[in-house]
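I am attaching a structure below and will ask some questions about it afterwards.
Note that one protein chain is taken out, while the other chains of the complex remain in position.
Right, subunit A next:
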Amino acid sequence: MEWKLFADLAEVAGSRTVRVDVDGDATVGDALDALVGAHPALESRVFGDDGELYDHINVLRNGEAAALGEATAAGDELALFPPVSGG
């Protein structure tokens, strides 16, 4: 499945889209671990010292807010972005 990254997260990763290969029963959290594994520079931008996802980081699955425990399916579009700042 594919991650879409935005704003400074895309700059840190050096790419706006990242494909990850995960098992069929992977959760959104597993797919996030695979993303950060492929782009370690993201780790400190996404996870706090306690290893938890920062509250201000948004994770979407197919355009809707997603919990890390949520199941994924092949072909999902996942998105990771900082606080929105339009207007």
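Throughout what follows, contacts are C-beta pairs under 8 Å (C-beta built on N, C-alpha and C of every residue); 3 or more make two chains touch, one makes a residue touch a chain; residues count from 1.
By definition in this document, contacts and distances are computed from a predicted model.
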Among "Phenylacetate-CoA oxygenase subunit PaaC", "Metal-sulfur cluster assembly factor", "Branched-chain amino acid ABC transporter permease" or "Probable molybdopterin synthase", go ahead and choose the protein name stored in UniProt for the chain not displayed. "Probable molybdopterin synthase"
Determine and list the subunit A residues touching the chain excluded from the picture. 4, 6-8, 56, 58, 60, 63, 79, 81-87
